[in-house]
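First up is the structure itself, then whatever we jot down about it.
Only a single protein chain was left out; the remaining protein chains are all shown in position.
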Amino acid sequence: MVRNITLGQFIPGHSVIHRLDARTKILLLIAYIVFIFCAANYISLLMMTAVSLAVVLATKIKFRLYLKSLKVILLVVLLTGILNIFNGSGRILWELGLIKITEGGINNAIFVTVRIAVLVLISSVLTFTTSPSDLTDALEKILKPLSIFHIKVHEIAMMMTIALRFIPVLLEETDKIMNAQKARGADLESGNIFYRIKALIPILIPLFVSAFRRANDLATAMECRCYNGGVNRTRMKVLCFSGLDLFGLIFSMIIFVGVIVSNLCIPAVVR
Amino acid sequence: MENFIQINDVYFQYEENGKDPSDKYVLNGINLNIDKGEFVAIVGHNGSGKSTLAKHLNSIYLPTTGDVLIDGMNTKDDNKLFAIRKKVGLVLQNPDNQIVAGVVEDDVAFGCENLGIHPREIRKRVYEALEAVDMYEYRKSSPDKLSGGQKQRIAIAGIIAMQPECIVLDEPTAMLDPQGREEVMSTIQKLNREQNITVILITHYMEEAVLADRVIVLDLGTVFFDGTPREVFAQVEPLKKRRLDVPQATELVHYLKGCGYPLPDCVLNEEECVQALLKILKR
Partner (left out) sequence: MSIIKVEKLTLVYGQGTSFEKTALNDVSFEIQSGDFVGVIGHTGSGKSTLVQLLNGLLKPTDGKVFLDGKDIWANPKKIRNVRFKVGMVFQYPEYQLFEETVYKDIAFGPKNMGMTEEETDQKVRSAAEFAGLQSDHLYKSPFDLSGGEKRRAAIAGVIAMDPDVLILDEPTAGLDPLGRDVLLSQIRNYHNMRKNTIVLVSHSMEDVARICDKILVMDHGNKKMFDTTENVFLRAEELESIGLRIPQITKIMHMLKQNGVNINANIFTVEQAFNEIINYLGT
């Protein structure tokens, strides 16, 4: 069922992480992703993992929900992990014909698995703790400098807001249309690739028609509420940096310095 | 005193490519005046022009000929566009398609944000609007998790946060279940009574029209009848001839009266009907 996807879902709350400014969260997320991939030895990897888990705990959101978003990409993680075991150099631990497991391979596997898992976890932290409108607002602010290149930042942010709002609606609609066509005997589960693509037409056409109808309605509704692009627009929720953000930034800086120092002092186990 | 809404001799046709423009008018010479604070229901079946008329009241559509004046401002006047839309809000039929943001309170704030109101004032208005539609506790929810009736009330809150003088609702209950319909109707009545907001309700449910102060029946783009619910629903035969419904209570009393029993001209709800019938049944 498409509706059970938790990735990208906002879970309201009052935790420290919820209260951070959305801009801080986006920037820190990017920095964390960079550093989790920079961590080249077990000490720095452990440091990044521990900090990420601490952040996850600080959100006060049930860990089960994080596990659900991990489950979505579980297969990818396991597959890349396993592939990496057999693809490495260094001391050979086990060998059978052409297949060999090396120390480097095991290191690679552990690093790839942990990195992707942590990546998903901290990305989930951002989407779980930040409302969609805060998220798009923050992006609008962060990307604001681009408007000197005549990039319509407000419009892009508005499109994202609308997309986030309507993705679940359209997913549900797809479900309904699929059921309706299945009830008329549409066969979506068998046949070769060309046959299957053709079988999608009865679903795609109604879906497009419905999306256009909704877009038309939405445009009218926005006009009725005096929407006029970004001109003279104010926001109810004003993003503002607080002491909390400063603390978050300093705390993260210390961790990042730690990672850099340990990378410099301890030899890397992976490339 | 000048009327709040004046509709003067409005004709309207959709612009269609390749078709003779004199072909078909959706609105065929409409004249109406609506006062501040009124609760008006506009009924008629599909194709009667009622939704088209609704979209004329805040400049979404402009008359082909004739004028619509809102508080003295002509809807054709481009400079008055936002002033008019601030005064007259429009709620559409499909609750899903008019919610812009992914969190209830952000959506309710949308209109105020467009008007450039100060953030602190917006928050105050959003909370007041959510309280007025009885949805305050859902302010942090995602609209996807709400029922149809709740979503429609959010849409109404989004309009009233802009503090309009008039709300036009275009078949707001057509896609709702009976419970959602009741929620929306009691919200509308409350807004009209307590905040003195002019309400124009487009509907095809006669049980809803009965709750208004005034009922306007549209047929083929013209005003076929305009009066209090009691006056309008007394016209059972003319309404039936145009295949419009009357409430079952009204219909029953009307037919019995036709057989010569001493009954009132028009009853509007079950209580009135039972009171009237008891007089002849308990002799």
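Remarks
Letters A and B mark the chains as written, and numbering starts fresh at 1 in each.
The rule is short, and it goes like this: a contact is a pair of C-beta atoms (placed from the backbone, for glycine too) under 8 Å apart; a residue touches a chain by one contact, two chains touch by 3 or more.
The structure presented is a predicted model; accordingly, all values stated were derived computationally and were not measured.
Screening B:Leu62, B:Leu81, B:Met175 or B:Leu220 against the full complex identifies B:Met175 as the residue touching the chain left out.
Remark: the omitted chain is touched by one listed residue; of A:Ile92, A:Ile201, A:Ala215 or A:Val257 this is A:Ile201. Mapped onto subunit B, the footprint of the missing chain covers residues 45-47, 93, 147-148, 174-175, 177-180, 204, 206-207, 243-245, 247-249, 251-252, 255-256, 259, 261, 270, 273-274, 277-278, 280-282.
Counting over the whole complex, subunit A has residues 1, 4, 62, 64-65, 68, 173, 176-177, 179-187, 201-202, 205-206, 209-210 touching the chain that is not drawn.
The criterion applied here is as follows: only the chains that are shown with their structure count from here on.
Put simply, the C-alpha centre of subunit A and that of subunit B have 43 angstrom between them. Taken together, the subunit A residues at the contact with subunit B in this complex read 10, 12, 131-133, 161-162, 164-165, 168-169, 213-214, 217-218, 220-228, 232-238.
Of all the residues in subunit B, the ones that touch subunit A in their complex are 55, 58, 60, 82, 85-86, 89-90, 92, 94, 96-103, 105-106, 109-119, 122-123, 126, 140-144, 155, 158-159, 162.
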